[in-house]
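Dropping a structure here in structure tokens format, bear with me for questions.
Note that one protein chain of the assembly has been removed; the remaining protein chains are unaltered in position.
Naming follows writing order (A, B and C), and every chain is counted from residue 1.
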Amino acid sequence: MSGFNKVVNSYQEAMAGLSDDMTVIAGGFGLCGIPEGLIAEIRHKQTKGLTVVSNNCGVDNFGLGLLLIDKQIKKMVSSYVGENALFEKQLLSGELEVELTPQGTLAEKMRAGGAGIPAFYTATGYGTPVGEGKEVREFNGRKYIMEEAIQGDFAIVKAWKADTFGNLVYRKTARNFNPMAATAGKITVVEVEEIVQPGELDPDAIHTPGIYVDRLIKGSFEKVIEQRTVRQA
Amino acid sequence: MSGFNKVVNSYQEAMAGLSDDMTVIAGGFGLCGIPEGLIAEIRHKQTKGLTVVSNNCGVDNFGLGLLLIDKQIKKMVSSYVGENALFEKQLLSGELEVELTPQGTLAEKMRAGGAGIPAFYTATGYGTPVGEGKEVREFNGRKYIMEEAIQGDFAIVKAWKADTFGNLVYRKTARNFNPMAATAGKITVVEVEEIVQPGELDPDAIHTPGIYVDRLIKGSFEKVIEQRTVRQA
Amino acid sequence: MALSREQLAMRVAQELQDGYYVNLGIGIPTLVANYVPQGIDVMLQSENGLLGMGPFPNEQEIDADLINAGKQTVTMATGAVLFDSAESFAMIRGGHVDLTVLGAFEVDVNGNIASYMIPGKLVKGMGGAMDLVAGADNIIVTMTHASKHGESKLLANCTLPLTGQGCIKKVLTDLAFIEIKQGKFHLLERAPGVSVEEIIKLTDGELVVPEHVPEMNI
Partner (left out) sequence: MALSREQLAMRVAQELQDGYYVNLGIGIPTLVANYVPQGIDVMLQSENGLLGMGPFPNEQEIDADLINAGKQTVTMATGAVLFDSAESFAMIRGGHVDLTVLGAFEVDVNGNIASYMIPGKLVKGMGGAMDLVAGADNIIVTMTHASKHGESKLLANCTLPLTGQGCIKKVLTDLAFIEIKQGKFHLLERAPGVSVEEIIKLTDGELVVPEHVPEMNI
């Protein structure tokens, strides 16, 4: 089934078409489950003016934080930006715009973007700065705000295993935002640890159906740990 | 972890608390993936005036169709009601009310009900009888209607395997509406083919987390096939 | 001569492209799977939760837990994936399916479609059809051009309750392949041996007829 073979052989091919001022939706939570090679390729391409939708912006010198070094990011849509000195600096200097979005709302906005739901209501953020300027509506005596879907020109995703059709399986908490990101990109690019043949993944246990995936590349991952915490022996 | 053991030992206990005029959300598509024993118990209890939210209403003499025999259902919320003579008869005589809901909207309304999303917008049904009386809103030049979430006093669900904590795995297309139904019941009751110990299911491959499940019972299933279709040898 | 059910399916199959994800409705659309052109691979989506639908099973393969949207027992193709109904319609509503083929009672010059209900007669329900027509960009409606009594099903305005508004761009009938744009039907092809005059006669809505109307290549 050549028409369904999503595998590409270079990072250049994986990110072909990404250009200045585009919106990129990225999976990952902190440094867990991030498409390391795709981020590196964006840095290498030196694409500028990007709007990046991701729960976090990595750390100084790793993850999406790499795209701050040469000021490639114009705007971040994130729930949490702490623990990144360069981020803070660019934010305070006004070089970087940030749209703080509650974590659950962010996940739901990505899902909605992929699912043909242009907007939904949530109680999250009502009566807070997040709700300012947004439509308020009452259901069953409680107030909710309207949140709109997010779509990206590109989605960059990290999965554990894929078959060549782009059916994806994630591992442990590296799943996080990746499945929603995968649905919300006009072009969805996935970097995985292992590519297998169609039929090798259990059809009942696939997390992301290949229909959402446009390009697939096998990467190698550093998997930096942010907070290495062990218990007393 | 006794506090998380969801297993009950009788159908009576499984459906305890169900009373007249309640709303029941049921998983299943046609006769595929339906909680056969829980439906039989509702028939046995002779609960009346029920609003049943389910994609279909079974067939004469099987599935939810059994609840039509003694007129236990006041209202069905379904996408498809064909192929059930008793249903048609009660519908035409006015004994049974039907709220026809597009299949995708129905699935999304159940999901929303479980996910704290009181309403969402969809293009499905705009400009059709389904859209009548519903708020219309334009996003990016296209018109959408607002659909509200559904919740049930009870949700009845059929899964393949569960552990005693109520973590669920479904099998093939018997999954269908069951995962959404499971999230949308004030009391969610699940009938399964096999109950295993916690830790025996792969944590990465569980479809419904046990947090949604209140009661769990091991059933035995007839699995009636509606359209037995085979290919030429 | 008017196309047979099989010929309708064959003509639709010519629209398939390699790598297409396709949802085929119940009836004639289902037959399209039998005529996928050589060298082209498509993957069939069944809205009850299966992407990669295979052929009907043999007796030994029958599995009550594996059915299609028409409730028929089916099999899975290699590389198939299973999911729940919310995910299935996220896929459909979100526009991820490349081609949708479905039947209808009526279509009109504004791309409206009526397919789920005939008031006064039995109400079967819309199933997934409303989501499919709202979600897909590329839809082919297959239907007979007119009723047995010669009443056109290609109208200026649909008379039956709508399944979707302004969403149909291509209609394949037993007589003609028609495009809908700018509030008019446009005749693209005619069935072999069917005259342009017959098509005009049986089309109620405004029909634009080019100078040369090629015969379908079945």
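Here, a contact is a pair of C-beta atoms (placed from the backbone, for glycine too) under 8 Å apart; a residue touches a chain by one contact, two chains touch by 3 or more.
Given the structure is predicted, the values throughout are model-derived calculations rather than measurements.
Shown chains touched by the hidden chain across the complete assembly: A, B. Among B:I117, B:V130, B:A159 or B:V192, only B:I117 touches the chain that is left out of the view. Within chain B, the residues in touch with the undisplayed chain are 1-4, 111, 113-117, 163, 165, 167, 183, 198-199, 203-204, 206, 209-212. Residues of chain A in touch with the missing chain: 29-33, 55, 78-83, 88, 91, 98, 100, 102-108, 110-111, 122-130, 160, 170-180, 207, 223-231, 233.
Quick note on the criterion: only the chains that are shown with their structure count from here on.
Under the stated contact rule, the graph of chain-to-chain touches is complete, every pair of chains being in contact.
Remark: chain A and chain C have CA centroids separated by 36 Å (rounded to whole angstrom). Centroid to centroid, with C-alpha atoms defining each point, chain B and chain C lie 29 Å apart. Centroids built from CA atoms put chain B at 32 Å from chain A.
Multi-chain contact residues of chain C, defined as those touching 2 or more other chains: 76, 82-83, 89, 92-93, 134-135. Looking at chain A, one finds that residues 115-117, 203-204 touch two or more other chains.
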